[in-house]
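Subset of chains shown; positions unchanged.
Read from first to last, the chains carry the letters A, B and C; within each, the first residue is number 1.
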Amino acid sequence: MTTRKDLRGLDELRPVTITPRWQEAGEGSCLVEFGKTRVLCTASFTEGVPRWKQGSGEGWVTAEYAMLPRATDSRNQRESVKGKIGGRTHEISRLIGRSLRAVVDMSKLGENAIVLDCDVLQADGGTRTASITGAYVALALAVEWAMKNKILKESPIIDTVSAISVGIVDGTPMLDLPYEEDVRADTDMNVVVTGSGTFVEVQGTAEGGAFNRDELNELLDLALKGCADLTELQKAALS
Amino acid sequence: MTTRKDLRGLDELRPVTITPRWQEAGEGSCLVEFGKTRVLCTASFTEGVPRWKQGSGEGWVTAEYAMLPRATDSRNQRESVKGKIGGRTHEISRLIGRSLRAVVDMSKLGENAIVLDCDVLQADGGTRTASITGAYVALALAVEWAMKNKILKESPIIDTVSAISVGIVDGTPMLDLPYEEDVRADTDMNVVVTGSGTFVEVQGTAEGGAFNRDELNELLDLALKGCADLTELQKAALS
Amino acid sequence: MTTRKDLRGLDELRPVTITPRWQEAGEGSCLVEFGKTRVLCTASFTEGVPRWKQGSGEGWVTAEYAMLPRATDSRNQRESVKGKIGGRTHEISRLIGRSLRAVVDMSKLGENAIVLDCDVLQADGGTRTASITGAYVALALAVEWAMKNKILKESPIIDTVSAISVGIVDGTPMLDLPYEEDVRADTDMNVVVTGSGTFVEVQGTAEGGAFNRDELNELLDLALKGCADLTELQKAALS
């Protein structure tokens, strides 16, 4: 039987903490922690939308992901110093944005924009899934703020959304991989799931050998279980 | 019953053409066409590997995807003129690279590098899947060249790989979406499959509403069927 | 007597092929080949002009030249990856733009813009002259399209234009140099000529020793002969 270093069950999340309103700046914010992974999520609500949305009567939600240089074990050069954003950063920013847009009714948002900044303060695997999970909380708080301030009449949020990583490590499918398991995984999958249990994104990648249909199904089962747990934690943080 | 504009069956590919050795430059090349989508794939084989692989005894395979400015209906600014590569370009380049590495045994490649350039000359949906499918053919030709020139003793290729898009349009799952169907799709999925029928990548995205487990399964069935057809076309092009 | 590797006469062009409408995208396009040099020329016609031309009643014609990374014998890094456009690319883009503007009556074009994209798919010397020659064909097709679509009442094109390289190799002046001759040339000249036989650009450079007035005259004779031949091929392609 496979035993995980931290003695967790295969379908168990790491200790997850969501601290809402950790920042005073931002219309909504939270500090989200999946084990040692720690992400500061801040929502900026602004009236007005990008040019290509003007006159549409609809709003826009977007996200920017970044990592502090010493979030990881060894220091990485800042992307501002390099003068360009890497492919991985772009990819994750786009994923977070799409995931949140899937649960927002843009016409109810009106011509307003919400930017979610997800800054990884410390990274130990699962930074993109923690970001999505925390960004949802920051988004919900920003919407709450906008309603309290009479900018929005009704909430444009139509469902909750969270995300988790799953993977096959040493032949065994397991939930919520820290860095140490992530690098050893043959298959790595990030799954974004709504509160109702439907899929927003499924991104599975064979890092070692290709994976078959049965393995895919086992991984999806684990992810649905993990996201159901996260949904409860989001609700608790917002209540 | 849903009828497609081009009268194709729901599980049918567009006319696919693979013209091997379309270019004289490059150790391997092909022009791949999925309907009106037309991608020039060129493999550059060079002795030596990037610094972080030196001394490992292993090779490296990577890819760069790009689109000509007027590949699409209206002209896009060149990324060289903008001075930076967009998120979408980065994301697709990384996907192509990962997909090909999944079927190459890096230790058999020795300390050699293969770069796959996938330049979209004309775009009508499915440019990333056409790129992967064509890049495999260019890669195989470059390996053939290296064996003929005694740089490689045996082929490091352990399986074939191809890719196809599937999506749910107006509630109906269908295979290989051209641009016109792609923009209308609620769910859009790109699937990368080996010749043996196992998965290398599964990337499903809810563009409209989230999708459920049954829909996911129908899409995977279609994709496996499409990739099996592409595998045959790749074999024909290489024989 | 000097014999050329491909047994051509000193005043003879390489086999030249112009395939009009090679692309479906673009208001005009052609694939032009000078021997192994192969350039895809696409014209994008858009209503409106750059800000500094607005209100002038006049149009604008500009060009962008680029080379695929593996157009040449060894792979070059993409300019989009480098994050900047090199001096040579800039210089050739500007030359193509000026050459085409010389045969367009900007007031008859009205406040419309035409961008010519010249993408070198394969390079074997003479890429800038092939680009100008092909860009003219793409431009003419775009104008034809604009007249058919009642955007233009009359053609703003006042003459045809083509270009050819000439050079002194091993002391002998010769026409249309492939890469192998180009690198050995002492003097290298690119000449842009209208259908009426007048000069638009004359760019002669001493790569080895300086050249005298007689040599200059011999080179100009060759260039005028070559461009007269290209003019015929352009007409045939457009008829």
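By our rule, contacts are C-beta pairs under 8 Å (C-beta built on N, C-alpha and C of every residue); 3 or more make two chains touch, one makes a residue touch a chain.
Quantities reported herein were computed from a predicted structural model and do not represent experimental measurements.
Taken as a whole, the complex in this structure file is built from 6 copies of one protein sequence, with 3 shown in place.
Everything that follows uses one rule, which is that only the chains that are shown with their structure count from here on.
Ranking all chains by how far their C-alpha centres lie from the centre of subunit B, first place goes to C. Two copies of one chain, subunit A and subunit B, form a contact in which over half of the residue numbers belong to both partners. Computed centre separation for the pair subunit B/subunit C is 33 angstrom, with centres defined by C-alpha atoms.
Work out the mean CA point of subunit A and of subunit C, and you get 51 Å between them. Each of the following residues of subunit A touches two or more other chains: 84.
Every residue of subunit C that touches subunit B in the complex is listed here, in rising order: 23-26, 29, 36, 40, 42, 44, 46, 64, 66, 68-75, 78-85, 89, 115, 117, 119, 121-123. Interface residues of subunit A facing subunit B in the complex, by the touch rule stated above, are 84-88, 90-91, 93-94, 98, 102, 159, 189, 194, 196, 198-206, 209-213, 216, 220.
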